[in-house]
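What you see is the complex with one protein chain gone and the rest in place.
And now, chain A:
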Amino acid sequence: MVDLMLLAPEITILVTGLIVLLAGLFLSAQSKKILGYIATLGCLVAMLLTISSFGTTAVMFSNSLSIDALSQFFKIVFLTVTTLVCIASVKYTDGNDHADEYYVLVLFATIGMMMVASANDLMVLFVAFELASLATYALAGFEKKNPASIEASMKYFIIGSLSAALLLLGIGYVYGATGTTNIEGIAQNIDLLLNSPMGILSLVLLIAGFGFKIALVPFHMWAPDTYQGAPSLVSALLAAGSKKMGIIAAFKVFIGALIALQADWQIAFAILAVLTMTYGNIVALSQTSVKRMLAYSSLAQAGYITMAFVVMTPMALTGGILYALSHGFMKAGAFIATAAVVYMVTSENKDILNADHLDNFKGLGRRMPITALSMTVFVFALSGIPPTAGYMSKFILFSSTIQSGLVWLAVIAILNSALSLYYYARVVRYMYAKPTVGDRVSEPLPYVVALLLAVAGVLVIGIWPEPFVNMAMEAASVLI
């Protein structure tokens, strides 16, 4: 008998999604505001359920889903991001007749991500992966009158479909060789894959497939355009949530199933990590669109997390997993702050094209003090200044690199981290040291609430990391 209570968080999100979908049929555009609150409530309940059951382990549905610390930790990451996005969206979707669709897509994307976190079978993993992807393709194009948004959605869709095809092909080869799609089954029958060219072929296809989702260089081409063109809050979901889905999936497939091929994929990840962080940071230096800059910085951050695959010690995986949570807060926060600025700029001037241009951040410290202060915390956290979540995660991740003797990798990562300070500090300089253009504006409450929650998350993980480190350690111990 399967204990359905183990799936309570997913069920909560699903029910919330269905309620929103149904209620949307009967509500007028003005009263659709309430849907945002319902969605937020659903996410919070799901998060509480996940946290309260943290640490239980179970296998469900003939071994196709596994509930363990790792999957629960990532569910917390996804739910955190979704909660922040939903809160901030209350203002963004205010008066929009399609608000119900927006929230349904956000919630369904979240279920997809949560199922990926629990998947113990490559077929389940793929289906859940696609559920999340399809919902986010539509979300990226949510502003259907905005050409940039449509372009973002198209690009994301086409490249995403290609990567899904590669992924499926990779899974197909693994299945063909080992005769199973179950992750543990593959690990047991890995001999069949080990000495055959199919092993390498499937690795290449799988790395490419996940690489697209995580936006590792050179599979990153879609990310800057999509993050820049999509609505900022959707970019928050993509960069902070959907990217982590790629990471947890890669954790499961490479460390869970294909650990015997470690020597082969580890070198590939080493190259990808170095390329990604260096390319992301260097290109971010010259960006004038804040969203595009955050997109490249997001590449760099994914590069750091990928180091966990290269080092592969319990400490490094703890660091990588904690980084996923920290990055959820930091990056979602930074995109929400940008969304608040975009909202402010577009409400002043409807026809403005590049509302997220750095010039619009001039003197923000006076115009929108809370947004500016939160943005400062997020960018300093992203660059790894203590006492923030970003510093704590980098501390564990980079120090584990030294521990395992990969000093060269730690040096590259640290140089990158220093380089990134330049473009993060530039945003801060624009907000505080440039003369103010325009008057003080009142900051919409939903944005403020979301920002303050994210700031609290960043600082709590930075100052009192013990419970989070313990949870991440427990999650890492599932893998190794």
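Keep this in mind: a residue touches a chain if its C-beta (ideal position, glycine included) is under 8 Å from a C-beta of that chain, and two chains touch if they have at least 3 such contacts; residues count from 1.
The definition used in the following text is that contacts and distances are computed from a predicted model.
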Which of "Phosphonate-transporting ATPase", "NADH-quinone oxidoreductase subunit M", "Acetyltransferase (GNAT) family protein" or "Universal stress protein UspA" matches, in UniProt, the chain that is not displayed: "NADH-quinone oxidoreductase subunit M"
Listed residues A:A29, A:L162, A:L275 or A:M473, member touching the removed chain: A:M473
Of A:L35, A:I396 or A:V455, the one touching the omitted chain in the full complex: A:I396
Omitted-chain contact residue, chosen from A:I267, A:A418 or A:A456: A:A418
Touch list for chain A against the chain that is not drawn: 380, 385-387, 391, 395-396, 398-399, 402-403, 407, 410-411, 414-415, 417-418, 421-422, 425-426, 428-429, 432-433, 465-466, 469-470, 473
